[in-house]
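Notes to accompany the following structure.
Of the protein chains in this complex, all but one are displayed in their positions.
Order as written gives the chain letters A and B; numbering starts at 1 within each chain.
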Amino acid sequence: PAQASAAPVQAAPAPAAPVSPAPVGNGHGQAGGLVLAKPPVRKLAKDLGVDLTTLTGSGPLGSITREDVQQAASATPAAEPLTV
Amino acid sequence: MSEPNEATFDIVILGGGSGGYAAALRAAQLDLSVALIEKGKLGGTCLHNGCIPTKALLHAAEIADQTRESEQFGVKAELVGIDMAAVNSYKDGVISRLYKGLQGLVGSAKNITFVAGAGKLVGQNVVEVDGKRYTGRNVILASGSYAKSLPGLEIDGERIITSDHALTLDRVPASVIVLGGGVIGVEFASVWKSFGVDVTIVEALPRLVAAEDEESSKALERAFRKRKINFKVGKPFEKVEKTDNGVKLTISGGDTVEAELLLVAVGRGPNTANLGYEEQGVKMDRGYVLTDERLRTSVPNVYAVGDIVPGLQLAHRGFQQGIFVAEEIAGQNPAVIDEAGIPRVTYSDPELASVGLTEAKAKEQYGDKVKTYNYNLGGNGKSQILKTAGFVKLVRLEDGPVVGVHMVGARVGELVGEAQLIYNWEAYPAEVAQLVHAHPTQTEALGEAHLALAGKPLHSHA
Partner (left out) sequence: MSEPNEATFDIVILGGGSGGYAAALRAAQLDLSVALIEKGKLGGTCLHNGCIPTKALLHAAEIADQTRESEQFGVKAELVGIDMAAVNSYKDGVISRLYKGLQGLVGSAKNITFVAGAGKLVGQNVVEVDGKRYTGRNVILASGSYAKSLPGLEIDGERIITSDHALTLDRVPASVIVLGGGVIGVEFASVWKSFGVDVTIVEALPRLVAAEDEESSKALERAFRKRKINFKVGKPFEKVEKTDNGVKLTISGGDTVEAELLLVAVGRGPNTANLGYEEQGVKMDRGYVLTDERLRTSVPNVYAVGDIVPGLQLAHRGFQQGIFVAEEIAGQNPAVIDEAGIPRVTYSDPELASVGLTEAKAKEQYGDKVKTYNYNLGGNGKSQILKTAGFVKLVRLEDGPVVGVHMVGARVGELVGEAQLIYNWEAYPAEVAQLVHAHPTQTEALGEAHLALAGKPLHSHA
């Protein structure tokens, strides 16, 4: 246990989020129009050039899974890989 | 910190340790009114008799060892001795600074009423303290744990002691028997050895830290052997006798060990006796409070958190459960806690750290789909600089995520932060492998293990 009364609080963030019945989620994005996907899945989507907001998630709570992203990526033609 | 008579709160919390105070602080943020009842000191076991004092001792121990071995690094120094009074005042200084901070946090939370005194559950939603009754729309049981003993073992606080006594010892004993090779036992063994004590661990299970992955146990045993920490595993203790200068312990089979002190570290029992839990209908099992995965007991609106709930007895599990219950009561519908996702650290020298499943557990659950990789710290530059040995072992599912991370070596406890994200976010080895780690750090060992599992080892053979 610890404390930080001495901590120089910089820009104070918003106070405790208002109580809302929205599920906090399971490591997925927060509420507020954000896409529900675990961070590595969001990164994968970025690497593959997939726009997450265009997908409907098949995971828990409608979250987007790795498979959703991969499917979307194989549906759209990826950047032409360079040949040796 | 007023003490109202017959007051009603959104939540009444029984116990102000890790679980209880975390629940109180989070509930207060969510605008719930809280009565936090504590008979001892706010902060509980962890702050006053657990995590913090042991880790202070372990750091003093590290400094003693580094001084002893400083010539290997070109630093000429002489270790004169351990000044236990000074060690204790360093340790107590850390505790009291953190204690003050915590008191400040709880004290400044407008909707927390701190109640000093011993509470008892006298109704399904009523806790009584010194004749006053605190009614809660919800009640959280958080009364924590105590050091257990075994039949035939009478703790006298002098020669036969628990961690509570060990933490206030005013001298460095010549020799100690540590009964119990779990986390607490090996941590004390490690400290004492560094302080120059002759230490023998006696453990009934076949290996030290038996809850960890078998390879971690083996590595710890190897390191302890090198440090000349004696240990006898696989046979239960039979009896203990007092001798002229200390104690004599007999192990099943007849083997005996003598020492000045016996530390009993055979686990922690739930602190639930005579607190009214059973009388009010709370379902229990061998003293533990049974809950569902949302930490609800069998009585409506009564929750339990921390060491009284079967599972890992760790402070940060208490934090997490406390926060969970506060959010649950506030209607936030938080996600269920994955117990395997809670990181585990043993702060001995070497340290052990893990998260997720052991290889054995993973194989039980997933069979042949389980693949492992063990990256030896011998290939890790920073670990070589620290002159530490050990490994990072990954357990993954074929074509699937990492389901377990196990580490041994100096300072690996700090690597579990990253490992915890990997496990809980169900990352694939290739996803971690893509992010090359800072050189030269020990985190690179985690990186290399993922690189190897992704089929692209950098500083190792596949």
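One rule holds in what follows: a contact is a pair of C-beta atoms (placed from the backbone, for glycine too) under 8 Å apart; a residue touches a chain by one contact, two chains touch by 3 or more.
Predicted model, so just to flag it, every value in this text is computed and none were measured.
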item: Residue, one of B:Val209, B:Val402, B:Val416 or B:Leu453, that touches the chain absent here; value: B:Val416
item: Which of B:Ile323, B:Ala340 or B:Ala362 contacts the chain that the document leaves out; value: B:Ile323
item: Residue of B:Val94, B:Ile155, B:Leu169 or B:Leu205 touching the missing chain in the full complex; value: B:Val94
item: Positions on chain A where the hidden chain makes contact; value: 1-17, 24, 27-30, 32, 34, 38-40, 42-43, 46-47, 78-79, 81-84
item: Residues belonging to chain B that touch the chain removed from view; value: 18, 22, 25-26, 29, 46, 51-52, 55-56, 59-60, 63-64, 66-67, 70-90, 94, 97-98, 101-102, 105, 108, 314-317, 319-320, 323, 335, 341-345, 353, 378-379, 381-382, 384-386, 411, 413-418, 420-422, 424-425, 427, 431-432, 434-444, 446-447, 455-462
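The rule is short, and it goes like this: only the chains that are shown with their structure count from here on.
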item: Chain centre separation in whole Å, for chain B relative to chain A (CA means); value: 31
